[in-house]
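A protein chain is absent from this complex, but the other protein chains hold their places.
The block that comes next holds chain A.
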Amino acid sequence: MITVDSLTRRYAGFTAVDNVSFTAQPGRVTGFLGPNGAGKSTTMRVMVGLTAPTSGSATIDGVRFADLPNPGLEVGVLLDASAQHAGRTGREILTIAADTMGLPRKRVDEMLELVSLTPSESRRRVRNYSLGMRQRLGIGTALLGDPRVLILDEPANGLDPAGIRWMRDLLRGYANQGGTVLLSSHLLHEIEVIADDLVVIGNGKIVASGTKEELLAAAGTLARASSPRDLAHALEQAGVPSTLAGDGSVRTDADPARVGAVALAAGIALTELRSAEGAGLEDMFLALTAETQREGVAA
């Protein structure tokens, strides 16, 4: 389990991570979401001791990462697939990591096979690798020590559709066996498919966290009627705030039963009434981070 407790990291002039607390549970995939520059990568770097926190802490099963005797055997880390010496071969990078952890060399071949890098590809230098190949190598390095916790920053970047499917199955299986997975991604669809829990960060602060079901349910209700304006009006009369979307649908935070009752009382025939879950993670993400997006980073 990963526990982040009141973590803050300040740089001269700005606060990259501001009092962030959350946990990533064993047996679950936790998705870490946020716009560019929200503090995802800084938080992850603090977790693995590459960046010192200004205050607060991050622990793996109650132990600070730097206090783990042989971290590679307990936590698999992939922060940036391109952060490798470009002059080393893929096989050499895995060999160095295996030697450091004290693992037998046959583990290197097992990993190359697991991440589908062919023997000839493994002997090429990393400078000649595509981003997708680097990601595969990075995932191989993370899994090398058979850790029980995985911390992955944008692992799906650069993978082809088959590769994304492969990684999704790999992480799902890993969590099902009791492993803890924390992954960040900009690919919202990916996160939506794989994550059990979500942590959304904006401007260095947690803006939402919980199970995926909770957070998406919070997205409210979507209803349609032949006259959306009448429906919105009826809802307003009943004290239910709602918005008229451009596509003729009416959205509200109230649950579907309430909307249905209001429509019935007003004599409005609904043509569609459902939880707005279908609107999905993207809407939730944009709504939750709208403020922080406007504040600066968004382009």
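Keep in mind that, in the parts below, a residue touches a chain if its C-beta (ideal position, glycine included) is under 8 Å from a C-beta of that chain, and two chains touch if they have at least 3 such contacts; residues count from 1.
Note that contacts and distances are computed from a predicted model.
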{"item": "Chain left out of the displayed complex - its UniProt protein name, from \"ABC transmembrane type-1 domain-containing protein\", \"NitT/TauT family transport system ATP-binding protein\", \"Trypsin-like peptidase domain-containing protein\" or \"ABC transporter permease\"", "value": "\"ABC transporter permease\""}
{"item": "Candidates A:Gly13, A:Pro69, A:Pro161 or A:Gly239 - the one touching the absent chain", "value": "A:Pro69"}
{"item": "Sites on chain A contacted by the missing partner chain, in the whole complex", "value": "26-27, 45, 48-52, 65-66, 68-75, 77, 79-80, 82-88, 92-93, 96-97, 99-102, 125, 141, 148, 176-179"}
